[in-house]
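All protein chains but one are shown at their positions in the complex.
In order of appearance the chains are A and B, and numbering begins at 1 in each one.
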Amino acid sequence: MIWPVLTALLSHWRRYPLQLFTLTVGLALATALWSGVQAINAEARASYDIAASTLGEGQFDRLVPRDGQPFDQTVFVDLRRAGWRVSPVVQGDLNGIRLIGIEPLTAPGALLPINAANSADLTAFLAGNGLIRAAPDAVAALSGLGQVIADDAIAPGTAITDIGVAQGLLGKAGLVDLLIVDPVQPMHQPSVSEFAPELSIQAARSGAEVGRLTDSFHLNLTAFGLLSFVVGLFIVHGAIALAFEQRRAMVRTLRALGVPLRLLVGVMVLELLGLALVSGAIGTAMGYLIASLLLPDVAATLRGLYGADVANGLQFRPVWWVSGMAIAVCGTMIAAAGALWRIGKMPILSGAQPRALALTGRRNGQVQGWVALALLAVGCVLAATAAGLVSGFVMLAALLLGAALALPVLLAWVLGLLQASSRDVVAQWFWADARQQLPALSLALMALMLAMAANVGVSTMVSSFRLTFVGFLDQRLASELYIAVDDQQQADQLFGVVSGHVDAVLPIQSAREAIAGVPTEIYGNRDHATYRDNWLLLQSGPAPWDAVAGGSGVLINEQLARRSNIWVGDQILVAGEAFEIQGVYGDYGNPLGQAVIDEHRFAALFPDELPRRFGLRLDPEKVGPLRERIGQATSIPQANMINQAGIKAASLAVFDRTFTVTSALNVLTLTVAGFAILMSLLTLSAMRVPQLAPAWAMGLTRAQLGRLELLRTCFLAVLTGVFALPLGLALAWALLAIVNVAAFGWRLPMFLFPVDYAVLGGLALLAAFLAALWPAVRLARTPPSALLQVFSNER
Amino acid sequence: MNVRFVFLLLLWPLAGWAQGFAGLGASDPSFARPQRGYEFQFPRDHGAHPDYRIEWWYVTANLTGPDGTAYGVQWTLFRTALGTGDAVGWATPQVWMGHAALTTPDAHHVEERLARGGIGQAGAQGNPYAVWIDEWEMAGSFDAPRLRASGVDFAYDLALSAKGPIVRHGDNGYSVKSAVGQASHYYSQPFYEVAGRLMLPMGEVAVTGQAWLDREWSSQPLAADQSGWDWVSLSFDDGSKLMGFQLRGAEVFTSATLIRPDGQAIPLANGDLSLQPLELAHVADRNVPVTWSVRVPDHGIDVSIVALNADAWMGTSVPYWEGPVQVRGSHSGVGYLEMTGYTP
Partner (left out) sequence: MLLKATNVHKSYTAADGVVPVLQGVDIGLEQGQSLAMTGESGSGKSTLLHLIGGLDTPDKGQIWINGSDIAALDDAGRATLRRGTVGVVFQQFNLIPSLTVADNIAFQARLAGRHNAGWTTELAARLGLVDQLAKYPEQLSGGQQQRVAIARTLAPRPRLVLADEPTGNLDEDTAAVVLDLLLSLVSETDAGLLMVTHSNALADRLQSRVHLRRGALG
């Protein structure tokens, strides 16, 4: 019995392939949006994990030379013989590849990327035969240097070999760059300074630093992914409901002919499952395509922003296959649950006319209005009180859901007002008709609103980030030229060359220490107008710069202030000495705390830390000639001289990449929302004819009716857009002021971008127009006989 | 799988039982082979023999605290050559592995170290006498070395002092390991007296006692079918000592040396020594005999040995059991028991 039923159900698609197409495409688009965002996230995350595991960056304490120069490997042997479990690392650039030499017998277990090595490899690795394990993208550059084996587990652009081999290849025979400190140490050991005074210990970072930095970007993408999921659910719901409405008559006939309800529902579930799997596969593949098109940009964005390596090549990961298929299947089933339930409840004898998608009666509308109001109230309360990441996201969810539920109620109200205030009969009919269509269109309009709100929110956030960052660059990169020196000798050469040619030489020196429990970089700044003029303080005492110059004051960054809840007027200890906080400054994107004290106090507290970078203030016109003069007169390489304008340009280029990704995702979301509208209108079109026939009979031409249909959809889209704007801004505010603070400890100022919003609104209108065009044209071409039939068929 | 584990599969293959315990049965003709009739040359032979594939310096000590508590200390340095040749620096084929253990009646502390030869992190030389890996060392003079090791939760620092002569096992130090002729060079210094201190999580303990050094090198000491061994070194209260082992294979092969109080060595032939398990303990997911009957009927020795701490499992890259024992029966005394090749 299953077979004839399934055949009958499937014959519908064979007869009406267009409906099958819209359903499949709808499902596939929703899946694609979801899996595309997920793919970008997953790919980037996986790349960080590899990057983080290569060299266990951040996992282990390290001993690094104070002077930054490679040191003799006997230091390693001496430390081992003194009871320190350390492991040597030598690293350097070879043909553009980062080559890392490790010593596998002493390296802490989690450090090694050569898990896959078989014993033969390892013999070669140890015995100095030149075995190199390299990331797949690094293999070519190393060919001819030994036996190079591609290894997916190694970070992009990186290769790993035995320390002995690496020393040879890098020309660092007998030298090492740093020592990794095993977390397991014997119970007694002398202090490092006794045996290796030239080394200083660099504490392990809690959590990979790269990960923390890039998390900010990924949180945004994740939020976008969630929104796209919601939008996707709406569209899937629309697509499924359409499929069910269109086959209502057939379902009735099948039941009348003796198909048991349970069997029928079961077969329909089976059919949906099959459809979901096919569409899910198509959608996931589309997502892959989207991701692979966007990923080069994302990779560039992350590399530029944070120096994190993301492989450009996208790997088809099982995890997002599974997640894509799961979203297609779960989304389909969630969306289908209501339709199946209605099929189950549908009396066999009820009318075979397609009904509206969601019949929101007057009473339902009121309930919905109250629920929406309650959710919005929860959102507002949380906005005032939310402290953590979870409550931030709950607030976002309440806001979005509340707004979505409120939309039909608000639209009905507005349309009611318009209807009441129109004099013209056609106008009255137009508004009344629009109101009547509202329940059926509301899901699609909700999807459109959420899509627009998401786009407004994300655009605002990204643009605000950009503006803030530009301001931040102006503040931080105030000097015209930055120069890094290797040692004191170079520094002295530099002073000799520049004296008299620059307005000021500002040393940049820092040390690391925990302040109030937060890992903090402490800077010793010279008292100079550069800082006084350019630094924006979020909070400040009466004369912050004077207090710092006087030696007793300290400025701290927002991260440190928020994390330790210390503000202006509080005291902190730096290297054991008390300072009073005189100001708090914005420090965007930095995961660490930062504190600024006077350079003389700094020199007294950290006598070992000598300035290695200098900012030079001079006429921007003279930067070029001065660079050349320094290059000729000192041993400082050009690479160590950085033109401030260059940094700014590079930083801004990175943001423009981010914009590419964001706008591509914007267009995609709107496409999906437009598709939802299209499908709702197609569903409606069958029942539109009887509704429009009286208007036609009373003298409106079919072309007029078609135009009015188009106009009505566009008007509803505009109205939806008007409601979406404040929602999007609320979304952006929540992301910037609540979620970002909870996740990263700094708050981004929010800026408004009316032109962007107008463009977005235009795009949304275009999407709605395109979606409504075809149904309207179809309507305009409805043969008069079909309209006449409405009257003759009336029973 | 940990890389180090993979590495040790190669060096001392755990899975390769068919090749004898820890691969000691595999043969490689390019390494030097022990020769019958070789005369030890000291102090040179106290140092490393890189032409041979494997070598070890093996110290076990039975110690007593001020309150009479018994302790055991193990200090071992293994050397293995991944290949022949005399490359220097990181390219050397020499790899070193150190094991240190400290056994109390209710605890057993273990630490392992690995090192490459060629850069000074580990090594062994006869003159001046020094055997070391990282901060662990046995150094000073062969007759009075200082022995030190430390781990996460223990450390020891012992002064050793030889009160008797070096003992050569087998045929003047040529020790046969199987019926088909596998052999090693093998000598001992079983007469060390010890004074020093143990650092335990609870604090420091001053100890005295005796220690036994085994020195052995070879390129293939086991036959391919031998899967492990049971080895004892016993010091009887009357001043005599017994070193004995059995190699478990298709047939059990035994070898032993009875040492008179004056240091005279009496080599015992295959079959003269009988080692019979009396009691098993469940250790590290396997059953390991921790009480044995040890008999040398020709010399009136019939004792049982009981582990001080049955849990003396060496959970190192190559796992085995090694711990101090108490001797009861025809003779009484103390000693060390080592058992390899017991699988879960």
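The rule we apply is simple: a residue touches a chain if its C-beta (ideal position, glycine included) is under 8 Å from a C-beta of that chain, and two chains touch if they have at least 3 such contacts.
Predicted model, so just to flag it, every value in this text is computed and none were measured.
Partner chains of the missing chain, restricted to those shown and counted over the full complex, are A.
For the options A:Ala173, A:Ala256, A:Ala374 or A:Val390, the residue in contact with the chain missing from this view is A:Ala256. Considering the complete assembly, chain A touches the hidden chain via residues 1, 3-5, 7-8, 11-12, 14-16, 249-250, 252-263, 347-349.
We adopt the following convention: only the chains that are shown with their structure count from here on.
One finds 59 Å separating the Cα centroids of chain A and chain B.
Residue ranges of chain A in contact with chain B, taken from their complex: 73-74, 76-77, 80-83, 85, 103-106, 109, 112, 114-115, 117-119, 122-123, 126-128, 162-165, 167, 174, 184-189.
Those residues of chain B that touch chain A in the shared complex are 1-4, 6-7, 9-10, 82-83, 87, 89-91, 93, 95, 111, 114-116, 119-121, 132, 134-135, 150-155, 199.
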